[in-house]
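All protein chains of the complex are present and in place, except for one that has been dropped.
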Amino acid sequence: MTALFSIRDLHLSFPDRGNKPLFGPAPRIEVLKGLTLDIPEGRITGIVGESGSGKSTFGRVLVRLLDPDSGQVLFDGKDIATLDEEAILPLRRDLQMIFQDPMSSLNPRHRVWRLIAQPLKRYGRGGTKAQATEALARVGLPAAFADRYPHQLSGGQRQRVGIARAIALEPRFILADEIVSGLDVSSQAQVLMLLKQLAEEMGLTVAFISHDLSVIRHLCDNVVVLNHGEIVDAGPVAEVFENPQSEVTRKLLSAIPLPEMDDDWFND
Amino acid sequence: MSQQTQHRHALEIINLSIALPNGVRLLRDVSLKLEPGEVRALVGESGAGKSMIGKTVLGILPDTLKITQGEIILEGQHLNMMTPWTRRKTVAEITALIPQDPLTALNPLRKIGPQIVDPLIRIRGWEKDRARARALELLERVHIRAPERVMQSYPHELSGGMRQRILIAAAFAPSPRLIVADEPTTALDVTVQKEILKLIRELQKETGTAVLFVTHDMGVVAKISQQVTVLFAGKVMEDAPTREVFTNPAHPYTRALIAATPSSADLDRPFSPVPTELIAELHAQVARDDALWQGKKR
Partner (left out) sequence: MADVTASPRSRAGQGLNLRLWLPLTWIVILICAAVFAPLVAPQDPLMQDLMMERLPPFFMDGSEPGFWLGTDSLGRDVLSRMIYGARIALFVSVIAATTTCLFGSALGLLAGYYGGWWDRVISRLVDIWMAFPPVLFAVLLVAVMGTGLTSVIAAIALIDWTRFARVIRAETMVQARMDYVDSARIGGARRLATLVTEILPNVLPTIIALLMLEMGIAIIVEAILSFVNLSISSDDPTWGSMIAEGRGAIHFAWWVLLFPLIALFFSVLSFSTLGEGLKKRFDPVLQ
């Protein structure tokens, strides 16, 4: 199994503006502390951790919305960590993203079909309404939705549009950042099943960021557990769940409230 | 206090309906009972009206919504028959709220201390020293180290989990007999969520407070509650003991909700969306109800 992404010793820090001295630069907070991992091609890799673990930051480095301080991000053998904006642009077609909150990630002033068609146009792959409608059909939305605005859709429908926009470009990699955390359970399951099905059909590599281990267990092939910017556990999902290597993973696992009766749940 | 000695429910809601000014109902004939010392979960998806019930009990329903029918009885006292002033006084006397968002529920410009102590002075009429002592006691009880220092802090200096624990302390401090918990763990990480649920459970057991626990998460329902009310589009789908709901759910919607909640322990159990046909059928049912209700009104 080949790795689509090879990440080597990735470091990233943000300036801590809250503690900025009157003069001089603000101190920096280390968010990613030397991550090294591979993301295998054609698989769904779950990235899990609590808030502040750096999982979303890591995801945004993969699609180069954020620039790392140091380290390598090899995409298909090419280091994209240091590429400038112009050089990254042609690669972006292969590096797509589905956002957590489709309400804010879909520009409220554009109609659905334009949201989907615009990236196609930018990459010289057409950009017609027909293409947009076709992408909508692939995510199970009727053609009539093409003329609507994002706020006229329900949460689950909006997230489908987000998926349609990402897959329309036929990328090799999709980053899914907490894509169901804002949805009701019923649409949650639908969106997840759709993503899984599309990933299989298209042979996509997916990095699935989530705080919900149950979801990861059902959806992913591999999992990486982050804690305070470090990898504490990684491997095939079944292995990590059955035999967690770190205390953090164990704690996360035991904290999930499962939808079944368990009188001892509070006691461990 | 009332001199009645017979058995009283902590809360009883009878046939409650709430509508928009244009007559569209958001809550449809909801009835439920909450015994002293019991936790009842109100579960449903967004738009099910679960938070609205909590708000109605607390008397903080937005002015645009009108109670078209039904009664709310707090410890045997009919809220509908009271003047606004007595109602507010009665509600403040008996109930407290644990809000959803620990960030916006605390005033960012005031220290933690007064935000817990002031309501005790106002509602319970306690002396300042007594109120302060009670606040410290509760902060310690929710496992806050150095409560004296925390009382002197501002909300932004504390983590989300800490703030939620402070809100729990503030809710339990006046010894209410009914607490409405409005999705109190939705904004939190799972490990923190577990701590918070545990705290609510412990304090509730110790004090014998009844809790109306609003949530969308069937997992949380299974852990925290003894009774469940499942809502869909403002209508009660199922009302049963929690154990029964999870071992033998009566309503297809309840079954679907449980099936749609992912469970990492049980991979054999299919993780399936709520069927769209079911949703459509339930909506049709609600529409039929509304038509009947409109007819009855004329």
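Going by the order they are written in, the chains are A and B; count residues from 1 in each one.
Going forward, a contact is a pair of C-beta atoms (placed from the backbone, for glycine too) under 8 Å apart; a residue touches a chain by one contact, two chains touch by 3 or more.
All of these numbers come straight from a predicted model, not from anything done at the bench.
Peer 1: For the chain not shown, which residue from A:44, A:95, A:112 or A:255 touches it across the whole complex?
Peer 2: A:95
Peer 1: Of the listed residues A:43, A:138 or A:165, which contacts the missing chain in the full complex?
Peer 2: A:165
Peer 1: Just checking the interface: what residues of subunit A touch the absent partner chain?
Peer 2: 60, 63, 65, 85, 89, 92-93, 95-97, 99-101, 104-110, 118-119, 122-123, 149, 151, 165, 169
Keep in mind that, in the parts below, only the chains that are shown with their structure count from here on.
Peer 1: Hey, how far is the Cα centre of subunit A from the one of subunit B, in Å?
Peer 2: 33
Peer 1: Using the touch definition from the top, list the residues of subunit B that touch subunit A in their complex.
Peer 2: For this pair, the touching residues of subunit B are 45-46, 160, 189-194, 197-198, 201, 216-223, 242-243, 246-247, 256-258, 260-267, 271-274, 279.
Peer 1: Spell out the part of subunit A that touches subunit B in their complex, as residue ranges.
Peer 2: For this pair, the touching residues of subunit A are 50-51, 155, 184-190, 192-193, 211-218, 241, 251-262, 265-266.
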